[in-house]
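Notes follow once the structure below has been shown.
Complex shown without one protein chain; remaining protein chains in place.
All chains are identified by letter, namely A and B, in their written order; residue positions are counted from 1 within each chain.
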Amino acid sequence: MEQTRELLINMGPQHPSTHGVLRVLVKLDGETITWAEPDIGYLHRCFEKLSESKTYTQVIPYTDRTDYLSAITNEHAFCLAVEKLMGIEVPERAEYIRVMMAELQRICSHLLGLGAMALDLGAVTGFLYAWRDREKIYSLFERITGGRMLYNYLRIGGVRNDLPEGIIGTPKDGRDKADKTIWGFINYFESYVLPEWDDLLTNNRIFQWRTQGVAPLPSEVAIAYGASGPVLRASGVKWDLRKNVPYSIYDRFEFDIPVGKENGDCFDRWVVRVEEMRQSARIVKQALQWLAENPGDYIAPKLPRVLKPPKGEVYIRYEGSRGEVGVHLVSDGSANPYKVKWRSPCFTHLQLLPVLAPGHKLADMIAIIGSIDIVLGEVDR
Amino acid sequence: MSLADLWAQHWFRAFVTGSLVLVFALGNFYITLWLERKESAWIQNRLGPMRAGPQGLLQVLADLFKLLQKEDIVPRNVDRILFLIAPFIAHIPALLIFLVVPFGPNMVVADYDIGIIMIAAVTSYAVIATFIAGWGSNNKYSLLGAMRGAAQMISYEVTLVMSVIGVVMMAGSLKLSDIVLAQAERGVLGWYLFPQFIGFIVYLIASLAELNRAPFDLMEAESELVAGYHTEYSGFRFAIFLLVEYVHMIAWSAIAATLFLGGWVGPTPADIPVIGPKLFGWMTGPVWDNVWGFFWFLFKTYLLIFILIWIRWTFPRVRIDQLMDLGWKFLLPVSLFNIFLTGVMKYGWNVLAESGSPLRWIFWLWR
Partner (left out) sequence: MTAQYLSFGALALVTLWSAYKVVTARLITHAALWMALSFTSVSGIFLMLQQEFIAALQVLIYAGAITTMIIFAIMLSSIREIRVEPQEKRSIGQRIRASGLLAVVVGLVFAAFMTYVYYVSEIPKEAVPDAGLLTVRQVGATLFTRFTVPFEVASILLLLAMIGAIILTAKETE
């Protein structure tokens, strides 16, 4: 009998839903995926090698450009590594500013991740709503750091400048001040944006059809493949480096770790991200309270112009927006790092694609890519 | 030869009315495209086109001119003839539908007795056009899009026709002008929207699928299939596909307005109690009837178009198997049930109408 033949298609490198320049080879039987393989490297920019010829301070702008949607967290991870290597004490106010910025960045990054996933599933409006709210975070960041997307704001030992006057605002600031004060944004975000996401997408029947039961990831598989961050938590593993291996001052904050069910599917990954935004907003609020109560201008210690850390190596685990960012720094005592190894969560998550995709429809493929939320800049580095 | 003599000639009438339909379709295409861009912008906290003309009214014109200027690219390995004729074949069903639509009292090009069947028949060319475009492009995305399109359109055509059967049973005719007249007799509450509410909802969903509009725009799902069956098209051939899409949307909305919302039936200023006849009494007569009929017809059509656009920019896209499940396992049984219900209710009214029993008011809506 005549059998149907498999169809090999090439999603990307130029394809609307591959979040950058990713090429996925897919074999289809009708509409069902039988085999999928990501092909990466289109955005390779030699970040790790390039860092070896820069001084430690000069590397910071490059870390911005790995996961360009979550720049502050990358800077934070790198600075933590250098500080640990040199044993630098970071001023308390700088720590609070760093944490607040990192959590705002996490909200911003999740907004884009969720928005892009919604866009891939055909909900264009959700994407534009995400864009609208990111814009507000960006205008706040612009006032604080001078940059909108790539900040170069954190310094080894502290931050570049204190918060500008009036940006914190008061807890009473509402929606009209959403892009003027951080309090205004957080209030607007909690009272307006999050319910809107729930109404528009999370509780939308079609959206649930498209994501529930799609690409379930058992927790053992997730751990075996080195998944981390929201992807791991969506599979029911309560693992958050901010709680489990506290760094910076995260042990001072009160927040929960949202987890999905045992077999986390695309919907769980979605819900976990939405919940994480809520928790991040909680952390930001606590940081804002402290910052408002403890004014000061000591935000960075005095350090020599050229940093020469002692010989040695250090590894930092950092809970980035997309998962565990690892920085392995080797110093030979000179002004340039001997080796910078960047563990990128997206790279690790992308290898889940051949595991998750087979057996699902082509349309699920993009839901999967959206739900593991990859940034190709970080995958290729 | 006088104009009246000319009008008596078949070929002349066909030419004039055909041209009018073409003009109607193109004019409304323009407005609908503009409306889609503006409405999506309102939904998404944007302004939409603002620069070209007041409220961006000339934007569509600018875009169309841009598309017309573009090079007509025919990729090398395509099936040349099929690739070239596909957009024009896609045009056929979209425009033919308007032949049977009554735009006003006595304003219908070809008042076939089999109006609804004729609509169902010509729609099947849309599948063929999609297939020709997808196959002729010799592109895997196009082929996948065409495959999806064919499956989707066949499945939903069944549902679509079934959802309309209830209306046909109520009116006792397949002729669209008869259906409008039957509704005109029943008054506003008698529009088939109310007794055929299930049918209307099923029709709305099924026509969204038939039109390939979100949430059922699977055959051109841009995040999956790039642009589906018209991935390889550019320039004015692409513009024609765009045109077809919107003309189809207008056509299906027009049919829905005719079948469920009473078509051109609507109040005129002369119907206003007390002052109406005095002030607007001059607005009567066959010409004014047509004007008001056309106005109400357009009003209802645009109401439905507005809803279709609203739906598109609110929902995510469904998956192909979910689409099939929805069509075959839910909408089709529901529309069959609607036929059953209509039959029972009509029978009930027929039996009880004369009896004077209070029970008959249950069946009143289906009278």
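Quick notes
The rule is short, and it goes like this: a contact is a pair of C-beta atoms (placed from the backbone, for glycine too) under 8 Å apart; a residue touches a chain by one contact, two chains touch by 3 or more.
If you're wondering where the values come from, they're calculated on a predicted model, not measured in any experiment.
From the options B:W34, B:F98, B:F131 or B:W296, the residue with contact to the unseen chain in the full assembly is B:F131. Between the chain not shown and the residues B:M50, B:L68 or B:I154, the one that touches is B:I154.
Which of B:I117, B:L181, B:V291 or B:I307 touches the hidden chain is settled by the complete complex: it is B:I117. Contact with the omitted chain, checked across B:I43, B:L82 or B:I307, is made by B:L82.
Mapped onto chain B, the interface with the missing chain covers residues 77-79, 82, 112-114, 117-118, 120-125, 127-128, 131-132, 135, 138, 143, 146-147, 150-151, 154, 157, 174.
Keep in mind that, in the parts below, only the chains that are shown with their structure count from here on.
Between chain A and chain B the centroid-to-centroid distance comes to 45 Å (mean Cα coordinates, whole Å). Those residues of chain B that touch chain A in the complex are listed here as 40, 43-46, 140-141, 144, 148, 214-215, 217-218, 221-226, 313-322. Contacts from chain A toward chain B in the complex involve residues 7, 9, 15-17, 28, 31, 118-126, 128-129, 132, 200-201, 204, 206-207, 209-210, 361-366.
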